[in-house]
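What follows is a structure written as structure tokens; I'll ask about it next.
What you see is the complex with one protein chain gone and the rest in place.
Letters A, B and C mark the chains in the order given here, with residues in each chain numbered from 1 onward.
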């Protein structure tokens, strides 16, 4: 079924058991992003030191796609160099814009290639990007 | 030609040689009416005494229909009782709304029955009514 | 039992298939309705035969276009029991309500439309953003205070504080006729009576009522109503603002430009008579003509038949949902004072995911906050899934939806 390409098992797993959820008290930058058309919200705390993403914690409400995406994003960028994290972010963003034409770079995106199917559902792309945009915002503030 | 029912000879005569045109200094009420969609304007001076229309003088710019109509209206109502003038006015108004179905009451309207053809041209009805509406306004003010 | 199935074939879009090769089960009429062929054809026909700027030319086409446009006005006016000159075409309900709010701002001190610090504007927690933010911003511009009716846990307007909320300071009461989320219908007479006693102006958001049951402005005893054509089988790009003649005459205009003037100099302008005063520019002529065709179509079926048909569907859906584990209706669960809009939540599944799975079965619902974000917060939900009906829905659509929800639950393996 077409739907299975959207709701990959690994996405539903992250949705049910999100990683790094629950805001920690320690952070350098806090951002709040939302998706006005559907009401999804995420608050993201970021710690960064010497250009390395030291920690991410987050909280939010939203659909499976948006919540799973923040969860996987956190896994992917924690402990990465900022520059590498940006590379991953850009890869993910272009995967989302690929209209189902790309499978995603598994070396960079790891489990997040599971989101490839989302790119065929235009209305869901912004769900998948919500957490990434929050991270982009927070990390660029931190690096300023 | 259909046009000839609109531009009756008597209408064109009044247009070329309007009656009572040129504002006299003596009047009880002065009104200015215009037709915002085409820019036609008429200023009308009215004298009334003991319920009799004593005099009308007017000035204005406008199309043949509107100018001829003020001219004939003046002829018709001058020296009439106010009540009779209102009757003529009402007759003329309903002739205009007749969509070409009425010939008009020649006893009341005299030469103004020539306007019967105007009622088939919806855009021109307001031209024919401009002077009459000014008279209606002025006379009801005077009778207050 | 009303049977409207023969009308389904009038709607071209219902003949197409959607995701998964399924027939379209369109349950999103609360957002926008589908159009019968006669409406589509009326708009096309205007362009093909009579298109020309209304009220402006001396030529035959201008005459025909003006006739078509003004007849549309007459037809729409009759449909809501209004006078012709009181019936103003806008682009949407959103524009209609904003037009009012700006006309209030444009009015001079001393006018009954003039607001100032100390004055109050009353809305409710269940308003669509279109009937909330214009008033919130008007309050901000004028220094007036925005107040609101709360909503009960059952999804009804809480009128318990009405005598405090509608008081001498209240200048405007802006309220929805039917909630686009909950389906609950406002008990208007209590509100209009209270508003009248303090001289407040009552503005009714009739977006969800005019398309579904009889609305007669005279009987309602409100001062202004706003609604959109696209929710009542009409084209997009057309809405209506109705107001009492005496109020519209007193109220300053909102949009300035061609056709709404009496005279213009570089220094100042005066305004045309109603309804033109409120219709600046070349109007949305083809859309007015399309809306008029929609009114004809509704009249032919009968608005009360449509209402009863929708009631049957709502009843069946509410009954079906009541039997489902893990599904909760947000809003009244019986037919008392409620319309054909049913919101619900499914335990453990976000509305967006519910909608996505339903879409796979060809079922089109709306999910999210439905432009009523404050209501979502109040009811403590992140959003709802909403099914809404119009005359072209059938009992089979209700069955499809109920089956679909069960599929959603099993797809996401939630414990029922």
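In this section, a residue touches a chain if its C-beta (ideal position, glycine included) is under 8 Å from a C-beta of that chain, and two chains touch if they have at least 3 such contacts.
Since this is a predicted model, take the numbers as computed values, not measurements.
Trainee: For the chain left off this view, which of C:87, C:287 or C:345 is in contact with it?
Mentor: Of these options, the touching residue for the absent chain is C:287.
Trainee: Which listed residue, C:2, C:18 or C:85, touches the chain dropped from view?
Mentor: C:18
Trainee: Of C:2, C:61 or C:395, which sits in contact with the chain we cannot see?
Mentor: Per the contact definition at the top, the residue touching the missing chain is C:61.
Trainee: Tell me where the left-out chain touches subunit A, residue by residue.
Mentor: Contact residues on subunit A toward the absent chain are 34, 36-37, 121-124.
Trainee: Please output the residues of subunit B touching the missing chain, sorted low to high.
Mentor: Touching the missing chain: residues 1-3, 6-7, 12, 37-40, 61-65, 121, 124, 127.
Trainee: Given the full complex, what residues of subunit C touch the hidden partner chain?
Mentor: Where subunit C meets the chain not shown: residues 12-13, 16, 18-19, 24, 26, 28, 31-32, 34-35, 39-40, 43-44, 47-53, 56-62, 91-95, 97-98, 101-102, 106, 125, 128-130, 132-134, 136-137, 141, 146, 148, 228, 230, 235-238, 254-259, 261, 263-269, 280-287, 352, 355-356, 358-359, 363-368, 371, 373-374, 377.
The criterion applied here is as follows: only the chains that are shown with their structure count from here on.
Trainee: Per the centroid of Cα atoms for each chain, what is the distance between subunit A and subunit B, given in Å?
Mentor: Once rounded, the distance between the two centres reads 77 Å.
Trainee: Could you grab the centroid distance between subunit A and subunit C? Build each centroid from C-alpha atoms only and quote it in angstrom.
Mentor: Centres of subunit A and subunit C (C-alpha means) sit 37 Å apart.
Trainee: Using mean C-alpha positions as chain centres, tell me how far subunit B is from subunit C in Å, no decimals.
Mentor: 46
Trainee: What positions in subunit B touch 2 or more of the other chains?
Mentor: Nothing qualifies.
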